[in-house]
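Only one protein chain is missing; all other protein chains are in place.
Showing chain A:
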Amino acid sequence: MNRYPLWKNLLVLIVLLVAGLYALPNLYGDDPAVQISAGRTATVDLALADKAEKALKAAGIDYKGAQLEDDKLLIRLTSADNQLKAKDVLSKALVGDYIIALNLASTTPHWLASLGAEPMNLGLDLRGGVHFLMQVDMDAAVKQSLDTYGSDIRLSLRDEKIRYKQIKVEGQKLILVLRNTEDRDKAESLILKNFNDLQVSVSGDDANPELVMSMSEKSIRETKQLALQQNITTLRNRINELGVAEPTVQQQGDDRIVVQLPGVQDTAQAKKILGATATLEFRLVDTEHDVKDAVNGRIPPNSELYYSRDGRPYLLDKRVMLTGEHVINAASTLDPQSGTPAVSVTLDGKGARAFSNVTRDNIGNPMAVVFIESKMETKEIDGELVSVRRQVPEIINVATIRDQLSKKFQITGLDSTTEARDLSLLLRAGALAAPIEIVEERTVGPSMGQQNIEQGFESVIIGFVLVLVFMLVWYRVFGLFANVALAANLIFIVALLSLLQATLTLPGIAGIVLTVGMAVDANVLIYERIREELRNGNSPQASISAGYDKAFSTIADANITTLIAAIVLFGFGTGAIKGFAVTLSLGIITSMFTAIMGTRALVNLFYGRKNKPKLSI
């Protein structure tokens, strides 16, 4: 007789119920929503929710409700049309450091959500959005770090009154040229004492004794790690400024960062803001020398030649009064005197002190604001295409210092309000620790995303129905059992994906489709065995039992090898392929349960109690 003990039947039932529960949220749709989160200087609280609701009511926009969760205010709206209007209204009404972004809010009922049941995430290829892979220029990070060591060493040499000829960075090395060997020995012991991260070696001749310093492996590693972390933080800040709901910023490998922006349409703007390695420098204009001479090639030693954006040359003092890193806030505004776009800048204490000292001594002199952008270009070097970074400095503004400037001042002379907004955003979001470059972009438009979802689901359903019909025709009642198991398998996959909060992508759907085709394999193996046993003249009950027993090891072997391939796929790692690997492996694992235990429970229930049943197989 073939009977499952009660606990086995219950186990199958309970597992199925739990899976159904966790798969359920995916059946509920989404509400268009506006999500408000706080920037650095603001908080999201009930008062804000109240204010937002009042603003929406005043504008006559229908909304379903507002809820506060994890420092975010989520306002659900009745239509996508209202969603856009609401964003506009809220952007105007809520003054302060808020990030207002469009989002979709799941309509999963509260009782389900409280069990931790949430719908699975949809990948960018299904909901539309941008995926960027950015490479951090680690050589530049190391060089910057050497530059810092250089200026620190310069200071301590000065303190110790050790005279030197030159200090420079060459490749990954810092070179200090001294006047005589005696100074060199003094400098060496000073550096060894104060900068124990540096490895120092002696070179040069007696006339030009040199110290060659390089960073230790460990500190290079730390520098790179720090540069990466800092860049991730900066990118997060910049993305917050862009107003994207649920962005992803993650490290990938040693020197790459993945940025995913769901729902972003304007990729040009996103690239400009994310990739910009713009820094700002404030410098005094050299009024003592003639610009014309400089243009003709005679540049004074303490000055540098720069051009403004309309092409006018200026001679600027080599010393930088202030850099962008001391900016703590910047906002686009209109210059009250001329009415042209401007950026109002707030400095930190250190920056304000330095700035106020220099401007006090230079009242009446002109000062230039230099905007330095690094641009990427592809060049062929030794037959290989490589990316080369080029610094493009540009004077955006020259103004006479009328007053001693300190904590707050304005940059004027900008072309448009857009430019003012972008500049303020870059100043506010901070500089990158090392330059980055976009090395991969994958953008999917919203219409394409919608189409991918529809086509994906269509192929799952058609494939599923074809297999159902085929199994039913071929194995009749046993085919029906296999079909029930197959449906349960789909529920399991969806439940597991939701529980793991995995992201469903188009290749992921392809993995599900493939699983549907392959999952019945276990049943085919079992049923063919049962038929064989019946042909050999065994009793129906014995055939069922033998069929399941004998097929088991084959099923296990076959599935484990497929699983090996799927795991390698997962390790291979690129996003899209990972999705395929995840659904394929989950499908294989769950199918072992549904196709073996699930169908056996049904078979036992249906035929198990009869003495000599006629098997419909």
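Everything that follows uses one rule, which is that a contact is a pair of C-beta atoms (placed from the backbone, for glycine too) under 8 Å apart; a residue touches a chain by one contact, two chains touch by 3 or more; residues count from 1.
Definition applied: contacts and distances are computed from a predicted model.
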Hidden subunit of the complex - UniProt protein name among "Protein-export membrane protein SecF", "Peptide/nickel transport system permease protein", "Polyketide beta-ketoacyl:ACP synthase" or "RNA polymerase sigma factor": "Protein-export membrane protein SecF"
Candidates A:Ala117, A:Ala566 or A:Ala601 - the one touching the absent chain: A:Ala566
Given A:Met138, A:Val524 or A:Leu605, the one touching the chain that is not displayed: A:Val524
Touching the absent chain when the full complex is considered, from A:Leu506, A:Ile544, A:Leu586 or A:Leu615: A:Leu506
Sole contact to the chain not displayed, among A:Leu499, A:Ala558 or A:Ile589: A:Ala558
Footprint left on chain A by the chain that the document does not show: 125, 133, 135, 267-268, 271, 275, 375-380, 385-387, 437-445, 447-448, 451-452, 455-456, 458-459, 462-464, 466-467, 470-471, 473-474, 506-507, 510, 513-514, 516-518, 520-521, 524-525, 528, 531-532, 535, 553-554, 557-569, 571-574, 576-577, 580-581, 584
